[in-house]
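Notes for the one structure printed next.
A single protein chain has been omitted from the complex, and every remaining protein chain is retained in its original position.
Now for chain A:
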Amino acid sequence: MSAVAQDSSMSDSDAAETVGRFDNPALMRRRRREEVRFQAYGLIAIALGMSFLVILFGTIIRDGWTAFFQTSIELPIKFDAAEIDPDGTRNANALAQANYQKLANQALYGQLGVDPSSRAQRQAANALVSRDVDSQLRAMVASDPKIIGTTQNVWVLASGNVDAFAKGKIDRELPQENRQISDQQISWIDKLTASGAMEKSFNTGLFTNTASSQPETAGLAVALLGSFYIMLIVVLLSVPLGVAAAIYLEEFAPRNRITDIIEVNINNLAAVPSIVFGLLGLAVFINFAGLPRSASLVGGLVLTLRTLPTVIIATRASITAVPPSIREAALGVGASKVQSVFHHVLPLSLPGIITGTIIGLVQAIGETAPLLMIGMVAFVVDVPSSPLDPATALPVQIYMWATEAERGFVEKTAGATIVLLGILAVMNILAMVLRKRYERKW
């Protein structure tokens, strides 16, 4: 604006000379060309960025959405007393050691009309159901031994290959040698599907199962709980510590060398690579303080250190945004400094603090490297019942699944990424809504 104004005032005073200069068609053309060219660069940059984003999300969603569904087969399983409990003692140990896989396989042979004397046929049929059927049936018997001797219709998980075939990830047009499912198996699958004994349903196991070497039974329960514990610890520690530090620095601390140094260090801390926090956690919390490895407690402590600067910086920014006139008003009616801060400044900066904290949490929930350092990368089969138990976290689980060799884990990896992105999106939207809602113009 001001430049334009200046130009016109110049042309007024210096009319004779400048008119020629501003009217020069060659110059004008060049200026327009430059403008067009610059805008084109900008558009190309944005288009490039957006297309990468679309490709990224596109592939993740394409590969991952099927992870939320799971193929299962309904089998009339005969809980044969002779097989499960030959002695008839109903001894828990004996029940746990029975060969449940065999029960499932036999039910399958019956369903498909497999010739039990052909070894090849038996093997082909066995490969249809998940190897973890074993634990599913064992759990059923353990919880209700009375089903021994009866026949029950049970939905058992299909194997990873059958699941992949049912989801169209294995092409039935390929020659038999090039696919993991034989023609014989395909005809069985078609038969089961036609009779309604094979169906895809929502994969609750993705959220309730723990670590497994079979992709069809691997789930995120440990990672979700681990991430939840970590978030809980981060919120419980970094919010009170960060807010207290920010209030002290902003409202009470004298301005001197020491507070200057502290301030510079807080800002620098926010820029320290996260793996360094992992090293620190390993040295201090595990080796020195003797806290357990792989525990979400240590993960939470490490990520608290990581989040603290973010919370402090956001809190300080929103405290400074409260106009001094509010503090004066409170002091003017005889409120103490502490009262003016806690009755007025803090409530007014709360929205900013909450947004800042959520942004810190978003950082923390996506953090992987420091958790690898403290051993949260582990094959955890038991659901952690406290933050002291071994656990993993969502991004670490994604990393672990991504390094698995089996085909079925590709889908799992993308599915877990969708879950993580979904959580991040929800948190970001929450932060945005809060900011919009409580935004205050002074």
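Quick note on the criterion: contacts are C-beta pairs under 8 Å (C-beta built on N, C-alpha and C of every residue); 3 or more make two chains touch, one makes a residue touch a chain; residues count from 1.
Just so it is clear, contacts and distances are computed from a predicted model.
S.K.: Suppose you had to identify the omitted chain by its UniProt name; would it be "Cytochrome P450", "Fe-S cluster assembly protein SufD", "Lactate utilization protein B/C" or "Phosphate ABC transporter ATP-binding protein"?
M.R.: "Phosphate ABC transporter ATP-binding protein"
S.K.: Who touches the missing chain here, A:96, A:329 or A:429?
M.R.: A:329
S.K.: In the complete complex, the non-displayed chain touches which residues of chain A?
M.R.: Answer for chain A: residues 254-255, 323, 325-337, 339, 343-344, 348, 440 touch the chain left out.
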